[in-house]
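This is the structure, below, for whatever I ask next.
Removed: one protein chain of the complex. Kept in place: all other protein chains.
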Amino acid sequence: MSTRLLYFAWVKEKTGIAAEEVELPRDVTTVAELIVWLKTRGPEFAHAFARSDVIRAAIDWTHVRHDTRIGAAREIAFFPPITGG
Amino acid sequence: MSTRLLYFAWVKEKTGIAAEEVELPRDVTTVAELIVWLKTRGPEFAHAFARSDVIRAAIDWTHVRHDTRIGAAREIAFFPPITGG
Amino acid sequence: MIRVQQEDFDIGTEVARLRTGRSDIGAIVAFVGVVRNRAGAVEEMTLEHYPGMTEAELQRIEAEASSRWPLQASLIVHRYGKLRPNDNIMLVVTASEHREAAFRAAEFLIDYLKTRAPFWKCESGRQGSRWVEADVRDDASTARWDDAKDAAE
Partner (left out) sequence: MIRVQQEDFDIGTEVARLRTGRSDIGAIVAFVGVVRNRAGAVEEMTLEHYPGMTEAELQRIEAEASSRWPLQASLIVHRYGKLRPNDNIMLVVTASEHREAAFRAAEFLIDYLKTRAPFWKCESGRQGSRWVEADVRDDASTARWDDAKDAAE
C-alpha cells in the first residue's frame, strides 16, 4: 500500500516536490523514522530535513509529534512551523 | 451667581425637572450639602434624593464624589449609576 | 475619534474609513453592542445621555487608551434615543500593529465607557418601562485596569 507524502512552504521548495506517492519500507514505523529514511533519498531531501527538529508533521490532516506511529496513514505532510493568521 | 442643575434618568423623572438655574445658599459648599439642601425643596426632591448614596454627580462634565467642593461650578448634574455601552 | 448620534452606523463603512490610506495596521478589533431581547420582554430601549459630558468623557477615555497602547487609530460611536431589539447600540474599533494592543485597548474602551460615559437605558415592554440597573460586574471590569496600571508602575 502506498502512502501520499506532501511538502509545504520551504520544505517543498527544498525537496522540489509538492506531493508524491511512496511505498514506505517495512522498518519505518514512526514519523521520526520516516524522516531519517527520507534524508537518504538524495541531497535535496537531506537538505530539506537537515533541521528535522523544526519540521512539523501531520498524518491524515491531524498534527502529530515525531514519535507518532504511522500506522495505516494514507497522507503524511511535512512543513515548517505555521505562520498563518 | 447662579448655578445650572441638571437631572437625568430616574432622578429627572422623580424631580420632574430636567434642568434649572438656582442660587445656591452660601452654606452649601459640597455636593453632599447640596443634596441635603435639594431634599428640602419639596416632596419630589426628597423622593428623588432619598437614596442619596446611589446618586452620582458631575461638576462641569466631570464625575465627582459627594465630598467634592462645589467651588465655582457652573453646571452640576445628578443621575443614577451609568448603564450605557 | 468619537461620535454620539441617534442614527445607526455601518460597521464595514466605519472600519474602512479608519484604515484608509494606511499600511502600518496589522490588526483591527471591532466591537458592536446590540440591544438584546431578554426573554422576548423588551420591545423598545431608550438611551438617554448627557450631551456635552458624554463627548467629553468619551474623548478622555479614548485619550487614555491611546496613552496606554500603541494604537494607529480608534473609534467610539455610541447611539442614543429609541432603539429596538437587534439594533446597534455602540461600536468600538481599535487598530494597531499587533493584535494584543488592539484587543486590550478595545476591552479597556468598552469597560470604561460602561462606567464613565453618562448613558442610561430605559427598557419598555408589555410590563411597562423600567430603568436598567447598573451591573456591579461593570465596576469590577473597569477596576481591573486600575490594578493593571498599579502593577505596572
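Residue numbering begins at 1 within each chain, and the chains themselves are lettered A, B and C in the order written.
Convention: a contact is a pair of C-beta atoms (placed from the backbone, for glycine too) under 8 Å apart; a residue touches a chain by one contact, two chains touch by 3 or more.
Since this is a predicted model, take the numbers as computed values, not measurements.
Q: Could you list, sorted by label, every displayed chain in contact with the chain left out?
A: A, C
Q: For the full complex, which residue in C:1, C:30 or C:56 touches the chain that was left out?
A: Reading the full complex, the residue touching the unseen chain is C:30.
Q: So that we can see where the missing chain sits, which residues of chain A does it touch?
A: Residues touching the hidden chain, for chain A, are 6, 8-10, 58, 61-63, 77, 79-85.
Q: Spell out the interface residues on chain C facing the chain that's missing from view.
A: Touch set of chain C with respect to the missing chain: 10-13, 15, 19, 22-37, 85-86, 97, 99, 102-103, 106-107, 110.
In the analysis below, only the chains that are shown with their structure count from here on.
Q: From the mean C-alpha coordinate of chain B to that of chain C, what's the distance rounded to whole Å?
A: 26
Q: Report the inter-centroid distance (CA atoms only) between chain A and chain B in whole Å.
A: 73
Q: Would you kindly tell me how far, in whole Å, the mean C-alpha position of chain C lies from that of chain A?
A: Chain centroid spacing, chain A to chain C, equals 48 Å.
Q: Would you please write down the residue numbers of chain C that are in contact with two or more other chains?
A: In chain C, no residue touches at least two other chains, as defined above.
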